[in-house]
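Of the protein chains in this complex, all but one are displayed in their positions.
Order of writing sets the labels: A, B, C and D. Residues in every chain begin at 1.
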Amino acid sequence: MSKIVALVPLLPLLGFLINGLLRKQLSKTAAGIIGSGTVLGAFIISLLLFIDVRNGKTGVVELFPFISFDTVKIPFAFLVDQLTAIYLLIITGVGFLIHVYSTAYMHDEEAPHFARYFAYLNLFVFSMLLLVLGANYVIMFIGWEGVGLCSYLLIGYWFKNPQYNNAAKKAFVMNRIGDLGFLLAVFWLLAKLSTVTYGEVFSAESVKALSKTDITIITLLFFVAATGKSAQIPLYTWLPDAMAGPTPVSALIHAATMVTAGIYLVARTNILFSMAETTQHIIAWVGVATALLAATIAVKQNDIKKVLAYSTVSQLGYMFLALGMGAYTAAVFHVMTHAFFKALLFLGSGSVIHAMGGEQDIRKMGGLGKHMKITYFTFLIGCLAIAGVPLFSGFFSKDAILLSAYEHNKIIWGIALLVAALTTFYMFRLLFLTFKGSFRGTEEQHHHLHESPRAMTLPLIVLAILSIIGGYISVPEVFIAGGDQLGEFLAPIIPLHTHAITHAEEYALMGGTTLLVAIVIVFAWSKYKTYKEETNGALGNLLENKWYVDELYNTIIVKPINWLAGFTDTVLERSGIDAIVNGVGKAVQYGSRQLRLLQSGQVGSYVLLMIAGMVLLFVLQFFLKK
Amino acid sequence: MIAVLLFLVPLISGVLLFATKNAQQAKTLALLAAIATLVVSLLGLTALKQPAYLEFDAAWLTGINSRFHLKLDGIGQLVCLLTAISFPLIILSAWNNEYSKPHNFYGLLLLSQAGLMGVFLSVDLLLFYFFWELALIPVYFLCSGWGGERRIAVTFKFFIYTFVGSLIMLVGIIMLYFQCNQTFDLAVILMQKVDPIVQNWMFWLFFVAFAIKMPVWPFHTWQPDAYEQSPTPVTMVLSGIMVKMGVFALIRWVAPVFPGAVYQWGDTVSLLCIIGMLYASVVAIKQDDLKRLIAYSSIAHIGLMCLAIFASNKSGMQGAVLQMFVHGINIIGLWIVANTIENNYGTRKISELGGLAHQAPVLTIMLVIIALANIALPLTNAFVGEFMMFNGMFSSKITRYNVLDTAMAGLCIILAAVYTLNMIKQVFYGAEKRAAVANTFTTPVKLALVVIIVLILVMGVYPKPFLDITNEAVDAVLNRMITEK
Amino acid sequence: MGVTQILFWVLTVLALGSALMVVTSRNPVYSVLYLIICFFAISGHYILMNAQFLAVVNVIVYAGAIMVLFLFVIMLMNLNASVEPQKNKWLKLAGAIAGGCLLLVLVAAFKDADNTLKQTMVQTKDGEIGLIQNLGMALFKDYVVPFEISSVLFLSAMVGAVVIGKKE
Amino acid sequence: MNAIIFSAIFGVVMMFSGVFISSKQIIRNLAIGLMAVLLLVNAAELTGYGLFDINLNNMLRFTSFGLVFNCIAFAATFIYLLLSARDIEQVGVNLAEYFALIFFILCGIAIATSFNSLLLLFLAIEIISIPLYILTGSDKRNLKSNEASLKYLLMGAFSTGIMLMGIALIYGATGSFGLQNIAVASKGFEAILTGGLLLLLIAMSFKVSAAPFHFWTPDVYDGAPTVFTSFMATIVKAAIFAAFIKLFEAAYLPGAANWKWSLTFIIAATLFIGNITAVFQQSVKRMLAYSSIAQAGFMLFALFGYSDFGKEGILLYAAAYSAATIGIFAVLLKMKDYTFDGYNGLAKKEPLLAFVNTIFLLSLAGIPLTAGFFAKYYMLVAAVKSGASLWLVIFAVLCAAISVYYYFRVIQAMYFKTAAADEPASLPVTANFKVILVLLAAVLVLLGIFPHWLFAKVYF
Partner (left out) sequence: MPVNYYIFVALALFSIGVVGVLTRRNAIIVFMCIEIMLNAVNLLLVAFSKMHAAAYAAAAPGTVSGTGIDGQLFVFFIMVVAAAEVSVGLAIIVMMYRNIHSVDINFLNRLKH
């Protein structure tokens, strides 16, 4: 592997530096070109790398030593292999499209802020590339935290709004909770193996050196990290709030790339995870629970981006479900397809918001399909893809997951199926409420409705195409023998496994799923083709308020910590420890005031005290000592 | 040669400064002297890195067998470098501040540098104690003379508190003196085998002194007040370098000298450190004063260093040594920003500030970078140190609670994010609350911050040279600890 | 009980009794007079132990010169019982108790050695060392340095009296 | 012997000078000159030039320790006279007599450092005490001075009684007053000896103002004319310590274990009372009185851990403590207001005085780079070496920390507080005065770096 790999992350870094340092000097056009151009460059190199990898040229590039002590050597090294190559393409490819999209979407910003935006975005791409390129867990962790930081910066991009800042903070803190798990896992590995380099960790003798407990704990800790980054129960609540950031950011970070880092982590570590059954079970259940929870919430959300956010959480849950089943390839596959269609959906929603002048409430939209044809059609494709309608990419990836679920655990499979139905329902609800029916916004908005500029629609179109064809890299064996290109490609990293069910069963499952989706679409159509004010029942309220999870966290975590902080500060610190310290001083002062009264000025009392002292000394010397 | 110069340059220039006439002269001379010291320190790391230059040994108190013995080992090199780098930065950052009697101010500042250098250089225990106290005196006068409203009482508390600690250490020093055939020489002391029971006593006598200095919970209460009330350059000296005296002394005079006691009391000390870290982090959440917030954050960081030292392994100790340097640089950066904010907006109250990102974007960026370094984000300098410290703690062989320790200490990573981001949010984001009353964010200050940021990033990406400096010295300390075991 | 013993007890009772009277009499003049009696009794003890020189000096210096000085000062100030201030009753009691305790402790401390002390005799009547001849020889031969040094003491006392007494 | 005889003669000379010389300045200069001569003749004896050869009958013994101590005391007196001789004139009209008394006291000091018999100890202490009663009361119109004098007299005489009772009991047990004989009692007399030694210990504790026999100290130091307080709080006290340590070496050391608890009690009480009570004082003069008690507590460690360290330490302590306290008193004498507030803003008015005063205070507090640090250090070393209870040592250092509190109050007042508006712009001091103070401070700092210079003469 040549050192050219280093250029992949370095180009976005360069973009970040230029945009960041010269943000006052650069015009918007220049900033946009630099921002997008560097990512494009990275994409091109990634493409070359991908071709290399396809030709079997994988390997490690060691740049310079980073941390070393004792026998532990943690170099700053990059690893390019099949998994990385796929991720590289997704990140730079989707990233480039979103950069382009952003040049138009963010055009109303002032130049310095515009440049700042691209700087952040470039920094994000850099961090994300580090994450996937790192040849050991520490480098991955650098990227891992780096993307968290960029997410923080971009969510709080409009820093004047305190709520956005709170959302940013929440995202960062929740990510940090996960990061602690990551760190602990790394320490555990270091303590047991004295190495964190993938190749060495996954080698046969290393794996042998780890006990069952070790593996379980390490994998669990990694999973904790993944729940933070990939918004799983219990750390998922930051993601919906993260929608405070600009919509392209949501598309890039909070849908396509960063949030899938957790899946990357688990897939990367699949050798260990496969050996830890307990962890696998936990992952599967957490994944499916998250998927269900988020899907139910999404049903009742009215903010266009919130729906998509919960959908993302739900889809991520799906991916974890796959990971929990050991279907790593399926998960990665879904990551890819999800990146396409979810980015598409987000960008589409961005286009809508752009047209609506910032309005995000779907109850105040409707009938937009007439005004924004491209957006409408691409959004529709996105919906079809996410719903898993056959021939669209989502169908293949989702099917792979459902298949392995069916294979392993029927209950999980059942829930997953329910989630698929819910997903279809809320996506089409969103679609119909937004693009169908009559316009419900203000006259002013109606007047301004228009299709978005080319820079925005073009990425939409590209992504729409990808959302359709993206699935064909891994066509189930039942359709075409050897159709699972992806699985084969990833085989050096993730062992291939064959499904143990008959073709008939598989066809039946697909058919059933497709039927279900179709029914739900029809149901949604009947329900939302025209908008009606709806009143919520108890369940509706519960869902609209997201199961009150935020409030619950607030009550059991945030408030107690705040109370504890206040208590510690005022009671323990000021009236406790500090009071003791000051108390010593005061006691000395008080003692001084009292003791000097002994000095009464009276010779008689002085002599009396002296005699008392004498008697005491005599007693001490003669009677006490022996 | 280098060893003496490191101590003499600030000493002599400090004394000379008292004779200067006007503020400009005083400032300039102080800056030049500080830079000269830095040059000496850098020479010691590069061109003149030979044992002959790094050691100085002269007769002193022949009667009681104490020598004027200075020696630079790797750890000393690094902290001396920190001291040498810090002072130019501190002087630069204070370039705009007008102090009454500037010649006294800068003179005392350099004298404190001389004292600090002495602490880091001396390998004779009595000499060490000498400098330990000497470093404190100028700081006392600086704080009391140029500090905030409650400066006199607060400084006094700080002074007496630390003085109590030093005196208790003095008792320990005397006990050690008799335990080790009446010698103060570190090399000779290290060859002695000290009786375990006596070791326990002496360990605590020493540790209390260092714990107060660092400070380790529950000996910390002098610190927030002192930081709050001191003039900012002095706060920088205090927090950037002075508290490192405690950490440094722990590595030089406790770990290798009383290894048995370190093994025995490691858990107790770790418990104190962990309580302290959590405590300080939690308290920091509620602070409304920028300086106090930074002070509590510093307590948490120092607790981590102490914890890592008591892990008694390479990773932990190497990390702690590195972190001494890193924390010194970073916290000085934080103070510079805090000081600039106070000067520009007339308040340090977090609740009264807001929206600075709009008014002062450059300052904001710089603060964000430094603050992120403070919470040990990867690719900043603190990450390397913290990573190694946590790893050291985790793989510590001397305690059964290593996992628990690491996990509890790890909570501070999260809490650190909470209070740091809170602060950034309140001060820099949101609506603008008040207009600037002055502009003190001038070139010298910017220059200081740029240097700090460059250090943060360079060390964060390529820490190897810094780790190499201390590598052998840390090994020496650990070897001694292992042989004792 | 021989004459010596009888004399010893008489003198002892006299000395202690008059000393008590010094402490308890209200009138300072009486106190002085009782003190003189006390000194005489002690001089009697000296004679009993054949310390003639000291006995004489005691009478001349103490009972004579010093006590006259006291008496003179008391007369000068015209102090008598009516102006004699009285201490608080409780303080007096405390003082007496403290003194008593002291005595008790001292006596108790030496009680251990009682047997030896009982058998160790003090020369009475015989022994020549208390004679002026022997003391004089020793004083001016062996003790000449302290003797001269005591002159410094007197000088300073003299200067002191002048400094204090001289009118400004 | 030189010192004893010359100081006695000089005392007489001064006594008569008052009669024949009317110029105060000449008297003053004469006294200073004689003091210098006294210092020289003592130094001469230290280097082997004793001028007198008298049969001492083993009642005095001149050791290098005692002679070095004399040198310290005389040098301190010399500086004291240089700094404060003018202030002695302010006390009263009997200038010559005051100087004469000071010389007599020095005679007593010279005896106290060289006595070899309890008789001489008794005489020395009386020669020191009686002139002090007078000097204390020398400000005759001042009721405080009167009161202090009478208190001092009554309590001093009382302690003399205790001391004599102790000596009598020792004599009974050993049959001798010679120092070499008093450690061992005749058979059956052990209790008598212990009782006697204890009483002697108590009396000496009284003289060095160790608790609980210290009560006279604050009142007397406070009431006496400040210029004499300075003298008796420093030179006299140190000399009595020299006597104490000499006595201790001979009489108590052979049964040191026997005395451990009594001494521990006395030291702890002294440190505690001295330091704690000093904290709340409002007058610097009275604070210094308590501080002298506190410092005595530290000096007592020299007895506790009697060793070379103790001996060297007491020399250093005497020098450091005397020099610093004399310096502080010299400045205090120039102040109008003796309260802490009187020092407010001194650094603005008289930066040099404030600076040297700071050095003196730092020395008293035992901060490194001043002689006070090593003084305390040697005491602690002596204590640790002798196996003193660790708690006592820690208690002592905690008390030392408390002492910082009241010493630094003065520094705070000087540097960090502002003077009242009606204060005069400067103090009535001459350039010479400042120069001497600076030299004194320099000596303190020098001894703070090279303390062993002071001991060089002790061993030869």
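The rule is simple: a contact is a pair of C-beta atoms (placed from the backbone, for glycine too) under 8 Å apart; a residue touches a chain by one contact, two chains touch by 3 or more.
All values derive from a computational prediction rather than experimental measurement.
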Touching partners, among the displayed chains, of the absent chain: A, C, D
Residue touching the undisplayed chain, where the options are D:150, D:253, D:394 or D:445: D:150
Residue touching the undisplayed chain, where the options are D:171, D:261 or D:355: D:171
For chain C, residues in touch with the removed chain: 4-5, 8, 12, 15-16, 19-20, 22-23, 28, 31-32, 35, 38-39, 42, 45-46, 49-51, 53-54, 57-58, 61-62, 65-66, 69-70, 73-74, 76-77, 79, 84-87, 91-92, 94-96, 98-100, 102-103, 106-107, 110, 114, 117-124, 127, 129-130, 134-135, 138-139, 143, 146, 150, 153-154, 156-158, 160-161, 164-165
Interface with the unshown chain - residue positions in chain D: 119, 122-123, 126, 130, 133-134, 137, 140-141, 143-144, 146-151, 153-154, 157-158, 160-162, 164-165, 167-169, 171-172, 174-177, 181, 186, 192, 218-219, 222-223
Residues in chain A touching the chain absent from view: 596-597, 599-604, 607-608, 611
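Note that in this section only the chains that are shown with their structure count from here on.
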Where chain A and chain D are represented by their mean Cα positions, the distance between them in whole Å: 77
Whole-Å separation of chain centres (CA-atom averages), chain B against chain D: 43
Distance from the mean Cα position of chain C to that of chain B, given in whole angstrom: 71
Overlap residues in chain A, where contacts from two or more other chains coincide: 612, 614, 618, 622
Interface hub residues of chain D, defined as touching at least two other chains: 191, 194-195, 405
Chain A - residues contacting chain C, complex: 604-605, 608, 611-612, 614-615, 618-619, 622-623
Residues of chain C that touch chain A when the two form their complex: 87, 91, 94-95, 98-99, 101-102, 105-106, 108-109
Residues of chain D touching chain C in the complex: 4, 8, 11-12, 15, 54, 56-57, 59-60, 92-94, 97-98, 100-101, 104-105, 107-108, 111, 117, 119-120, 123, 126-127, 130-131, 133-134, 137-138, 140-141, 187-192, 194-195
